[in-house]
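All protein chains but one are shown at their positions in the complex.
Chain naming follows the written order as A, B and C, and within any one chain the residues start at number 1.
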Amino acid sequence: MADIHEAPHDVTPLPTYFFVFIALAAGTLLTWYASTINLGWANTPIALFIATTKAVLVILFFMHVIHSTRLTWVVIIASFVWLGMLFVLTFADYLTRFWAID
Amino acid sequence: MMLTDFPLFPEQASTVAKQTDALFIMLTIVCGAVSVLIFTMIFVLAIMYRRRPDNELAQEEEAPKILEATWIVVPFIFFMATFVWGSWLYFRLARVPDNALDIYATGKQWMWKFQHPTGQREIDELHVPVNRPIRITMASEDVIHSLFFPSFRVKADVLPSRYRIMWFQATKVGRFHIFCTEYCGTLHSGMIGWVDVMQPTDYQKWLAGGSEGSLASQGQALFQKYACNTCHTEDATGRGPVLLGLYGSTVTLANNATVVADENYIRESILSPQAKIVKGFGPIMPTFQGQVNEDDLLKLLAYVRSLAGPRTTTPPKEPKS
Amino acid sequence: MSDVTVHADEHVHHPFLQHQFEDLGQQHEASTLGMWVFLATEILFFGGVLMAYWIYRTIYPEAWALAGEQQNTLAGGINTLVLITSSLTMALAVRTAQLGSRRATLVFLFATMLFGATFLGIKAYEYNAHWHEGLFPGSHFTWHENPELAPKVQLFMVFYWGMTGLHALHMVIGVGLLVWIISRAWRSHFGPEYYSPVEVMGLYWHFVDIVWIFLFPFLYLIPHFGVLHG
Partner (left out) sequence: MTSVTYHDVQFLEPAKTRNYLNVDYGALSWLLTKDHKRIGILYMVSISVMFILGGFFALMMRLELLTPEGDLLTSDTYNKFFTLHGIIMIFFFLIPSIPAVLGNFILPIQLGAKDLAFPRINLLSWYLYMIGAFTGLLVVIIGGVDTGWTFYTPFSTQYSNTHVIGTTFGAFIVGFSSILTGLNFIVTIHRMRAPGLTWYRLPLFVWAMYATSLVQLLATPILAITLVMLMIERFIHVGIFDPALGGDPLLFQHMFWFYSHPAVYIMILPAMGVASEVVAAFTRKKIFGYTFVAYSSLAIAFLGFLVWAHHMFVAGISVYSAMIFSFLSYFVAVPSAIKVFNWTATLYKGSVSWQTPMLYILGFIGLFTMGGVTGLFLAALGLDVHVTDTYFVVAHFHYIMVGGAVMGYFAGLHYWWPKITGRMYPEWWARLGALLVFVGFNLTFFPQFILGYLGMPRRYHAYAPEFQVLNVMSTAGASILAVGYMLPLVYLLWSLRFGRKAGTNPWGAVGLEWTTSSPPPKDNFHETPVVTWEAYDYPAMLKAMGETQNV
């Protein structure tokens, strides 16, 4: 990447920060509200979805990843992929442990 | 020394032993050949091309791609074959033959306790008939142990949390080692014993020797002692479900999920009854965690398993909450 | 990858350029990458305990539901807002440092620290309440409602204390780092060409915020979903 050698000067415009902040606050209220109504099985995915969205906003804008090098993206994605491997393969055991053998 | 006579290969004394050994021998031959090949190549090449005045600098060679492809693909095919073979064997070990004789085992620091269906109990010694599948249901009272019969090529960890099941069918009469192979503390290496494989008639004779009644009948006594029978009656008048024909049947739970009533379900029903509530009943059964030890639990299990008959899932007249 | 470094002769004498680097650009890239890599390890660190939590939630939904009801959702929610706000001020601190306004940077850093302390205060209040309710795992754990589920409720509380405790530890470290950054900002160390420490501090702080964004639903909201009464 060509722009490495000068300190990068892409300063995020103020409105971006405020919009993100408002979205985060709204997400918090929404997730709290959604938890008070019984949606059956859907409650959990909704809460997780909102949390993930909030996290992505923070990562992209507050942590400037949207302007960052490809390498930064790789680092972040890799860490979640690795965590995913831990979850998927461990659950593969727990969820099939008592399956019948035939 | 008089140690001239020592074994290099373990005795084959069960039906799976032959199959395990076949896989082992195949792997030994192929992998042995590959290792020898690598060693030979290394030494032959290293000597052929050793540094000499006329060989001060290597001659560069362009790497042919086909060579790389070969040594990726050929081993890979072999690996997959090994995988399939190994898995086939594993499934065979996991699937218990139907007509198996049931034996119960408890591991505790540092001994093995075995109980026969007829009620005989033995410690660090196990008598079984030859040529008959033996199914061992086992649990641990403390830490993880592992029950290992080297001559039968089977082992399984024995957990403190749930029942594990293993099986074998001995093919030779004789005495063979039992080892504990999961490290379990001070006397791990002393947690050993012998399995006595006998002719069926000898086994019957051995069984005839003193016993405190069959396991199931001992379980029945406990069933009264712990007052299970006050709720679990034989007709649908008790506060709990009738246990007749429960073992192996499919139970519908309060949340409409279904489970198969196997050893671990029955165990859980006794130790933490609230975990899975049977549909139509209230969560009133008290836990027996801490009151029933592993031995008694096995007896209760044997008793519940012995309650044959058609499953009747009639809820009580006035469901309590 | 084309991220090879090339000589750049200007900047060489900047007072904060460390000797192993060629220029400030390289130093900046190295320190942000270093922080990201560190955060990747943190993701797995928190992720590991999260998985253990999730396994037990799958096995013991009822106990999780009961224990979840013990949580003070209001306090948790307010704390989420507090942390989000602190993230905003932190982001603004980085921005003002980039722009070279020392005063604004100091103000925002200070605000961040204040919100962080507020978070810890509210958390301490919750901890105190749980302690008195006998919900601290161990010998004086008390749970009468349903004795059979007591060990599993306790298990939830182990995760509750463990995960929020680890998070709080990270917050405390963050506040400590802020003190150091503030003292450097005070001494006018930062400016448009050198602000990496503020930026790196920001990455850490936002990460700790993200952890909480997940902990809040996990520990306060999700436990009792879909289990109680149907």
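Operating definition for what follows: a contact is a pair of C-beta atoms (placed from the backbone, for glycine too) under 8 Å apart; a residue touches a chain by one contact, two chains touch by 3 or more.
What you are looking at is a predicted structure, and each value in this text was computed from that prediction instead of being measured.
Participant: What are the shown chains that the omitted chain is in contact with?
Facilitator: Within the full complex, the chain left out of view touches A, B, C.
Participant: Take the complete complex as the reference. Which residues in chain A touch the chain that isn't displayed?
Facilitator: 71, 78-79, 82, 85-86, 89-90, 92-99, 101
Participant: Given the full complex, what residues of chain C touch the hidden partner chain?
Facilitator: 1, 3-7, 18-21, 26, 29-30, 33-34, 37-38, 40-42, 44-49, 51-52, 55-56, 59-60, 63, 137-139, 141, 151-152, 154-155, 158, 162, 166
Participant: Go through chain B and note every residue touching the omitted chain.
Facilitator: 3, 6-10, 16, 19-20, 23-24, 27, 31, 34-35, 38-39, 41-43, 45-47, 49-51, 55-61, 63, 67-68, 71-72, 75-76, 79-80, 82-83, 85-94, 109, 142-144, 146, 148, 150-151, 153-157, 159-162, 164, 177, 179-190, 192
Definition applied: only the chains that are shown with their structure count from here on.
Participant: Measuring centre to centre with CA averages, how many angstrom lie between chain A and chain B?
Facilitator: About 42 Å separates the centre of chain A from that of chain B.
Participant: Can you give the whole-Å distance between the Cα centres of chain A and chain C?
Facilitator: The separation of the two C-alpha centroids amounts to 14 Å.
Participant: Which residues belonging to chain A are in contact with no fewer than two other chains?
Facilitator: Touching at least two other chains: none.
Participant: Taking each residue of chain B in turn, which ones touch at least two of the other chains?
Facilitator: none
Participant: Quick check: in the complex, which residue numbers of chain B touch chain A?
Facilitator: That would be residues 91, 94-95, 260, 262, 264 of chain B.
Participant: Quick one: which bits of chain C touch chain A in the complex? Just the residue numbers, please.
Facilitator: Residue positions touching the partner: 1-3, 5-6, 8, 23-26, 28-29, 32-33, 36-37, 39-41, 43-44, 47-48, 51, 54-55, 58-59, 73, 77, 80-81, 84-85, 87-88, 90-92, 95, 98-99, 192-195, 199, 202-203, 206-207, 209-210, 213-214, 216-217, 221-222, 225-226, 230.
Participant: Please output the residues of chain A touching chain B within their complex, sorted ascending.
Facilitator: Against chain B, the touching part of chain A is residues 98, 100-102.
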